[in-house]
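Removed: one protein chain of the complex. Kept in place: all other protein chains.
Think of it as A and B in the order they're written, each chain with its own count starting at 1.
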């Protein structure tokens, strides 16, 4: 199935209309979700009052932080096994966007945490710690790619690191869970727990889907830029070689 | 496949570590320096020091491993030894594992063995638990050297790759640091922690060599 997309030309044709569609749908969904979340739904005093409305930004960001790393690792794996160039381009494009949403997740989590936990940073919160390490994995991935001297080497090094990171994520998560579970004074607030009122569900889903579509659109745009950049470099190299 | 290239790689790494960095002395000096800075920074209250001591030693051990690892594969790339090792017919992963193990022996294990002295400086009670901790530091250090080795192999061709190694390796150090410090905390949940530490080290020994091997093949490419 993936081989069908692996053709850069086919990808360019597909993304030329799919990316704008993603942007448009994503913007609509995010706008509706935020409008509902910020003005319409009632605030939940138990979750900290009005500050809980940051949830409509925080939860989609958290979802994308996880999903984007897994997506990057999967693309790396596909590139490593089948050497489809588009997979590498996708992995490269996901990294900075994934890091951005991960940072957004950390920032909104911190802002939410201050009034509810009384602190900007809660070491005892396993999710916060896991997301922080995910952020480091993204940074390492981007730094490593940037340090390689050719794009082929960047692709190989990046793929190895992304796969090593991905198989370590469950272990990191487990260790962080164990670490935090021992500190019983941790907060009892659970966003995604059964306490979630149905009234929040639809705006949240819309916002999550909207962010995902926006993310997908941005990935496609970055991929298109990368493909054109590589083509330009190829043409430049051919001109310099004189044939 | 014969094991002699792997043994030879191990032997060369051992002698190189002794000759190139005064063996265990340099990492040891670094370890001591890092550990001694802490009381200067946080104060000398014995209760505080006793509480943070094991954790500080874990951090110092992680940092010492990162500092040592920067050159272990980079030197091989620069002097051409890597090209020769990759042509021995032995799997690159096993060569890499032999080297990481040798560097743990010369730079990681000595730190673990001397850990009781540092623990005493951090006001730990002098009892047999210090010896158990020695084993835990040795075990965790092995994981540090293998995961750090992945970072070192990936940045073997990068000039001034030390920072890159740290950035790559630190997230991979998290489980070891957590399990290790937990096992020494004596608090709830610490009973299972040594087992988790052993398991995560085994995981490192099983997975990291393949990543190192692939990275070394890339470095030679």
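Everything that follows uses one rule, which is that a residue touches a chain if its C-beta (ideal position, glycine included) is under 8 Å from a C-beta of that chain, and two chains touch if they have at least 3 such contacts.
By our rule, contacts and distances are computed from a predicted model.
Peer 1: Would you kindly match the missing chain to its UniProt protein name, picking from "ABC transporter domain-containing protein", "NADH-quinone oxidoreductase subunit I", "Acyl carrier protein" or "Aspartyl/glutamyl-tRNA(Asn/Gln) amidotransferase subunit B"?
Peer 2: The correct option from "ABC transporter domain-containing protein", "NADH-quinone oxidoreductase subunit I", "Acyl carrier protein" or "Aspartyl/glutamyl-tRNA(Asn/Gln) amidotransferase subunit B" is "ABC transporter domain-containing protein", the UniProt name of the unshown chain.
Peer 1: Per the definition of touch given earlier, which of B:84, B:117, B:132 or B:202 contacts the omitted chain?
Peer 2: B:84
Peer 1: Given the full complex, what residues of chain B touch the hidden partner chain?
Peer 2: Against the missing chain, chain B presents residues 2, 4-5, 7-9, 11-12, 15-16, 19-20, 75, 78-81, 83-84, 86-88, 220-221.
Peer 1: Touching the missing chain, which residues of chain A?
Peer 2: Looking at chain A, the ones touching the missing chain are residues 149-152, 230, 233-234, 236-238, 240-241.
Following the convention adopted for this analysis, only the chains that are shown with their structure count from here on.
Peer 1: Any idea how many Å lie between the Cα centroids of chain A and chain B?
Peer 2: Whole-Å distance between the two chain centres: 31.
Peer 1: Per the contact definition, I'd like the list of chain A residues that touch chain B in the complex.
Peer 2: Where chain A meets chain B, its residues are 133, 136-137, 139-140, 143-144, 147-149, 153, 156-157, 160-161, 163-165, 167-168, 171-172, 174-176, 178-179, 181-182.
Peer 1: Provide the residue numbers of chain B that touch chain A in the complex, in ascending order.
Peer 2: Within the complex, chain B touches chain A at residues 150, 154-155, 157-158, 161, 164, 167-168, 170-172, 174-175, 178-179, 182, 187-189, 193, 196, 200, 203, 207-208, 211, 214-215, 218, 221.
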